[in-house]
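Here the complex is missing a single protein chain, while all its other protein chains stay put.
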Amino acid sequence: MSTLTQLVLSGILIGSVYALMSIGLTLIFGVLRIVNFAHGEFLMIAMYGGWAFSNLFGLNPYVAALAIVPAMFLFGAVVYWLVISPALDKPHLVVVFATMALSIFLQNAALMAMTADLRDIPPIFNRSITIGPIFLKVELLLGFLITILCTVGLQWMIKKTYLGKAIRATVQDGEAAMLMGIPVPRIFLITFAGGSALVGLAACVMVPLFSVFPSVGLNFVLIAFVIVVLGGMGSIEGALLGGICVGVMQSLSGYYIAPAFGQMFFFVLFLLVMIFRPNGLLGQKGAAMIGMNE
Amino acid sequence: MSTLLEVRHVSRSFHTTTAVDDISFAVQPGELLGLIGPNGAGKSTLFNLIAGVLPPSAGQILFDGKPVTGWKSHDIARIGIARTFQIPKPYRQLSVVENVMLSAFLREKSLAGARKLAETTLADVGLADYSGAPANSLTVGLLKRLEVARALAMRPKLVLFDEIMAGLTPTEVGVMTGFVAGLPARGITVIWVEHVLYAIMKTATRMVVINRGKLIAEGAPAVMARDPAVVKAYLGEEMVLA
Partner (left out) sequence: MSIAIPASISSRRIPVLPKRGQISWFEIVLLVISLGLVVSGIAPSLQDVILLSFLFAGLGLAWNIAGGYAGLISFGHSAFFGVGAYTSTILLLRYDISPWIGIWVGALIAAVFGSILALICARLRGPFFILSTLAFAEVVRIGALNWSSLTGGPEGLSIPPMASLAGMVFASKATYAALMLGYLVFVYGITKGLEASRFGYYLFAIRDNDDAASAAGVNPLLGRTAAMALSAALTGVGGSLFAQYFLYLDPTYVISPELSFQFALLPAVGGLGTAIGPVLGSFLITPLSELLRSHLGNAAAGLHLVIYSFGLIVVMLYFPAGLAGALNKLTRWKPFS
């Protein structure tokens, strides 16, 4: 029984970290109606950033986030300006190929710069928190807290601020928003850059938990997409819910089914969700079935 | 004469709302049946149920005496029911004649045969000059004609028109109305969903009026225009009767 509790609790914590990583993706998807296939590579770059801060200056990644998050915001803005914005008025396939190419570009640039070696940072906290028979890693608890804060903050921003209202209007109907005087291109830029900044934050939370290598993004981008589908496109609380589901499933399947299966877990999970639940957990309008025709 | 299409106690609900609620009616060969109702009455859902886009939650649909309830739309197409789309759905990267050929394949298996049937059909709807043009170069009015051509190239027994007048100029509406009115004489039975009422009032041989998912009246157009239930349903809506 305590094993089960342990597994579910760690699953919830790790799932919240996955959710943090997916919020940027779901926002970009919801607002721009495009998918950034290089999302995982953005995460990879930011994780290397966290690793570098730890390795070169001995800074822990939670502090390094103060530099990494703004840097990723800028990086996102530059990518938007160079790649995304020119592709927006072209057929949907252009965005697909362009961001796919960007993902290969970043992956191989990282391979050249960092080699394929796995990079880890030394442990930050040497002990776990113990509640009765249950152990929880401090890094995971911190990740959970940061995700909750981030979700609440974003929700507040979207409900209360002018920027948030403009974003919601754009999600509902871009053309109408434009007519209402909302500067839609700027909203796109801010969303894309902001989504990238969120990935930067997620990377800082993830560096103490996972190794970094050039193709690490592929695993994580698939989880992020599963979460977006499960939680519903553009929904922040949906992402949290979806992330926690994925985390718990991973934690349980890793223990009760073969651990060797772990290598395949993300891919099989992705396919299973696509087959059985393409409409998401709550049966929203199917993000997975939005086509590229028209 | 045997009934061509029979809709028996058909219902369809989405989650908690019932879009089509226990509707029954029948269509005889050679009829031009107008299907009208205010916005949100359930016309589109009923249309999609007949066309096989959605399966009904309850009830039966019979075509030529055969049950076709829950059939997929490509199977519905093969037994002789053609449809148009309210928002035209052309194959954008294909030429106009190729768009129509794809429908013609249902009757003509060879490329040459299908092309010939398609060209004839295009001439019929006045698109002959556009035969080689890419479909994405057409204006809305011409796209509506392309929709009609694609439906007719299937040589259907029954054709379902979904608001083929929306977005057309008054002149175009007039021409199209005359064209549709001529179809029953060519052996094609028509069910016509339309929001532009004056066009349909002039041409339909019979009308079915639905509101809030229920059939509220059925009969000749002139009678319908005076039916209290129909007038009430349209209250608050702009009722365009010529």
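We just call them A and B in the order they show up, numbering each chain from 1.
Note that in this section contacts are C-beta pairs under 8 Å (C-beta built on N, C-alpha and C of every residue); 3 or more make two chains touch, one makes a residue touch a chain.
Here the structure is a predicted model, which means the values were calculated and not measured.
Participant: Considering the complete complex, which visible chains touch the unshown chain?
Facilitator: A, B
Participant: Among B:Met154, B:Val190, B:Val208 or B:Val230, single out the residue that touches the unshown chain.
Facilitator: B:Met154
Participant: Out of B:Ala82, B:Met207 or B:Met224, which residue would touch the omitted chain in the full complex?
Facilitator: Among B:Ala82, B:Met207 or B:Met224, only B:Ala82 touches the chain that is not shown.
Participant: Hey, which of A:Ala109, A:Val152, A:Ala176 or A:Ile257 is the one touching the hidden chain?
Facilitator: The single option touching the absent chain is A:Ala109.
Participant: Looking beyond the chains shown, say which of A:Ala65, A:Ala98 or A:Val205 touches the absent one.
Facilitator: Answering carefully, the residue with contact to the hidden chain is A:Ala98.
Participant: Kindly note down the residues of subunit A that lie in touch with the hidden chain.
Facilitator: Touching the missing chain: residues 35, 37, 83, 86-87, 90-94, 96-98, 100-102, 104-105, 107-109, 111-112, 115-116, 214-215, 218, 221-222, 225, 229, 260, 263-264, 266-268, 270-271, 274-275, 278, 286-294.
Participant: Would you write out the residues of subunit B that touch the absent chain, in ascending order?
Facilitator: 51, 53, 72-74, 77-78, 82-83, 85, 89-95, 98, 101-103, 105-106, 109, 111, 114, 123-127, 129-130, 132-134, 137, 139, 142, 145, 150, 154, 171, 175-176, 178-179, 182
Keep this in mind: only the chains that are shown with their structure count from here on.
Participant: Distance from the CA centroid of subunit A to that of subunit B, rounded to the nearest Å?
Facilitator: About 46 Å separates the centre of subunit A from that of subunit B.
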